[in-house]
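Yeah, one chain of the complex is gone here, protein chain that is, but the others are all in their spots.
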Amino acid sequence: MMHLKTVDHLKVWPSMKASELVDEMGKSGVMGAGRIAKAAEIYSKMLQDKDCKIFFGQAGAMVPGGMKEIIIDMIRNHYIDVFVTTGATLTHDLVEALGYRHYKGSDKADDAKLHEEKFDRMYDSYMPNDVYEGMEDFIEKNFVSLADKETIKDFVWEIGKLLPKDGKDSILRAAYEEKIPIFCPAISDSGIGLMVWGRIASGKKIKTNAFEDLKEILDIAWTTKKAGVFYLGGGVPKNFIQQAMQFAPETASYGIQVTMDRPEPGGSSGAELKEGISWGKLNPKADYTDVICDSTIALPLIYAAVKDKKILRK
Amino acid sequence: MMHLKTVDHLKVWPSMKASELVDEMGKSGVMGAGRIAKAAEIYSKMLQDKDCKIFFGQAGAMVPGGMKEIIIDMIRNHYIDVFVTTGATLTHDLVEALGYRHYKGSDKADDAKLHEEKFDRMYDSYMPNDVYEGMEDFIEKNFVSLADKETIKDFVWEIGKLLPKDGKDSILRAAYEEKIPIFCPAISDSGIGLMVWGRIASGKKIKTNAFEDLKEILDIAWTTKKAGVFYLGGGVPKNFIQQAMQFAPETASYGIQVTMDRPEPGGSSGAELKEGISWGKLNPKADYTDVICDSTIALPLIYAAVKDKKILRK
Amino acid sequence: MMHLKTVDHLKVWPSMKASELVDEMGKSGVMGAGRIAKAAEIYSKMLQDKDCKIFFGQAGAMVPGGMKEIIIDMIRNHYIDVFVTTGATLTHDLVEALGYRHYKGSDKADDAKLHEEKFDRMYDSYMPNDVYEGMEDFIEKNFVSLADKETIKDFVWEIGKLLPKDGKDSILRAAYEEKIPIFCPAISDSGIGLMVWGRIASGKKIKTNAFEDLKEILDIAWTTKKAGVFYLGGGVPKNFIQQAMQFAPETASYGIQVTMDRPEPGGSSGAELKEGISWGKLNPKADYTDVICDSTIALPLIYAAVKDKKILRK
Partner (left out) sequence: MMHLKTVDHLKVWPSMKASELVDEMGKSGVMGAGRIAKAAEIYSKMLQDKDCKIFFGQAGAMVPGGMKEIIIDMIRNHYIDVFVTTGATLTHDLVEALGYRHYKGSDKADDAKLHEEKFDRMYDSYMPNDVYEGMEDFIEKNFVSLADKETIKDFVWEIGKLLPKDGKDSILRAAYEEKIPIFCPAISDSGIGLMVWGRIASGKKIKTNAFEDLKEILDIAWTTKKAGVFYLGGGVPKNFIQQAMQFAPETASYGIQVTMDRPEPGGSSGAELKEGISWGKLNPKADYTDVICDSTIALPLIYAAVKDKKILRK
């Protein structure tokens, strides 16, 4: 007979710690709960592995979804080494750094009315449309130094550099200060992109090259002893890291993916991490797990469990 | 301009309590995290509302998924008043009460090999096939008293009564002792059903009526001042409670649904709670939320938050 | 190198037949399209296999979803041999047989307003609430003969028998006339169940037994040379057939499942067919496919392809 571990039923008690809850999920060890616990365990291993560079890919509305402080904490503690994200995330972070906020709304809203009231909806989170004015001022005022950057990464860091110092709860600012590279291949697909367009449409020039970032992310992959990947959502951020993993000496040795998309239609966003083994993106001996869960639920839970281990990495 | 609350970014710190994590999710208040927090808040309100009877519907492999102790805790503390479930859940609980266990496996298993090794797979949890022998002995030995029960609820309670007293971590036993009714309309669709078939196929008789339970659940609905519904998964358990809510004086005043199924194909399992308003199953003024999440993640998180409030209900 | 077939790109042309479209999907042979084509191929094989009994399990709102005529056609042509369904499907079929209709609505409806207007919503299909009056009259008038039935199957056939002969586009009537057994383990969980409750609550008796049907479905499974399963949605209908397959001499030799539910949370509704091999429900050599698709899209497409083959089975 096969040698198997029992599913131990998880227990819940008053005043239990979030990390204890995740430990209990590990005792059951199956289905979604088991994967949350495994993700926390794998993330801890990555953090404790000094040879491992952690590539964090994030898509989806994490700033409008209230996850900004966790991402900043990951950056400040060097719990990630490379950050790949969407233009939308950087735009949402920038507008909050400029003093705007997102608001609690409803997914059942009357969108025509919201449009009149000048709120842009992301499911049940609203962004006031006047953020575009603040962004335009910011980009216009700083266009000379921004337009001089040849890579998207440097363009993004420059935004972080230009932000007021007291804007410390900004992903852009934190990444700039901590020298964590942010890659954003589709930067033109964002509010920030539109602000740049506003300048170049009137004849100004910007030097930013569409391919130049590849040198830097592939160099990081190439020169790391080991690599770990952590994906919230799919899209370009996941795929851009996956592509880089083909150049890491051992491909990815650790992998965590949190997604609600499905694998069956064949797209990268819903693809199981395991598929990456065929490509040479994931090591056949890697520790990895696919967590099928809303990132706004999974990330805080995994992060609270890991945070409790007080791993120093900086 | 509309009056809206800001999305406050949730914070995570070492040694934070699970309930504090859920509170933080409430501060963001949007997307999945917001709904977990809202579900915890609504469940707390139900528990504190002495006029409210709580109808708990559960489908899916919660015992193989490690959730048994939480469900028992809910029963022991009268955190639910009515339990509607599948024959599978009762079967899984019975086999554990008889001393068998579920095992941690893999969703990538070779099923033909598992079949040879006599393990039955439920995603990544395995049940040893020899549970059927233990169940057969139990049902055979006790068939006279079981066959005498005219309602499925009484049949199920009788199983709980017949279980050894030290089998205290059993849903069936706990519900029997606490006098929490268990309804299971499709009891014949289960291992327990098969064991009954083994007896009646050889000519024995069983009195259990297919419709008789309706009198009891509709009486409970009819006579409660207020009602709250809590669904993990859909299927018959959800629908049977939804049907009863049409007879509650105020229909359901509180509602929580945790599901990964989708609403668009039109089935009851994925239907939004809101749809119940049209049917007179949910009060238009009800407090309710739909949590799109794996139950093995959402239940422990919601329950840990509620448990910390130490609400007495028994 | 492995020997593999190329993915041939599917072509579309004016006046192409639906069956040709499905053939083209088979030429690509991958992802959702490939599975639709494979499902059509497997269903054709089942139909042409004279030794094979076809067990059709259906959950979800197929009558409100416009699929009734296809299901009736399947019954009239003996394209299924056993039908397992929900109480809701039988209720929706009964109310249409009594002259009511379902209506095209909106999933964004104001449910409180619908409640006032007396429409019950199933996603974007509405049922007028006054169907309950017609059903009550029907069940009240016929209660004596219905209450005399000892199995749910006989109770359901009796409804079919009692329906007016010109109500020929009724699933219930067609199954009765064609002697296709309908199993509905959770019949009490439905509008029909409520109508029975209305009678027994006032003291009338009904003989229908909760377990008795098991003898008949397991006998059918036991005595068939081969078995094929075809599932639209999960829930009790799928599980009840899966359970019977353990008693078929070769378990299921053909399998088609159409679902939008996911496997990861561990429930039966979303479980891959392959899992059934471990249980002895599916033959390791079976021809099978899991189609991840809304049944209202997949069924017409698969059925149009099969219909074109004009296979005689009656």
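A few comments on the model shown:
Every chain is named by a letter (A, B and C) in the order it is written, and numbering of its residues begins at 1.
As a working rule, contacts are C-beta pairs under 8 Å (C-beta built on N, C-alpha and C of every residue); 3 or more make two chains touch, one makes a residue touch a chain.
This structure is a prediction, so every number in the text was calculated from the model and none was measured.
Taking the complete complex into account, C:F119 is the one of C:F55, C:F119, C:F183 or C:Y288 that touches the chain left out.
Summary of contacts with the chain left out: across C:L98, C:A201 or C:I297, the touching residue is C:I297.
Although one chain is not displayed, its contacts with subunit C can still be listed: residues 1-2, 4-21, 24-25, 27-34, 36, 61, 64-70, 73, 101-105, 108, 117, 119, 123-126, 169, 260, 274, 292-298, 300-301, 303-304, 307-308, 310. Taking the whole complex into account, subunit B touches the unshown chain at residues 30-32, 108, 262, 264-266, 292.
As for the chain not pictured, it touches subunit A at residues 59-61, 64-65, 86, 88, 107, 109, 111-112, 114-115, 119-126, 129, 152, 155, 185-190, 193-194, 196-197, 200-201, 206-215, 218, 233-236, 239-240, 243, 260-271, 274-280, 284, 294-296.
Keep in mind that, in the parts below, only the chains that are shown with their structure count from here on.
Nearest to the common centre of all protein CA atoms is the CA centroid of chain B.
Interface note: subunit A and subunit B, two copies of one sequence, contact each other through mostly matching residue numbers (shared numbers exceed half of all numbers used).
Separation between the centroids of subunit A and subunit C, computed from CA atoms only, is 43 Å.
Note on chain placement: the centre of subunit A and the centre of subunit B lie 35 Å apart, centres being C-alpha means.
In subunit A, the residues that reach two or more other chains under the touch definition are 30-32, 108, 292.
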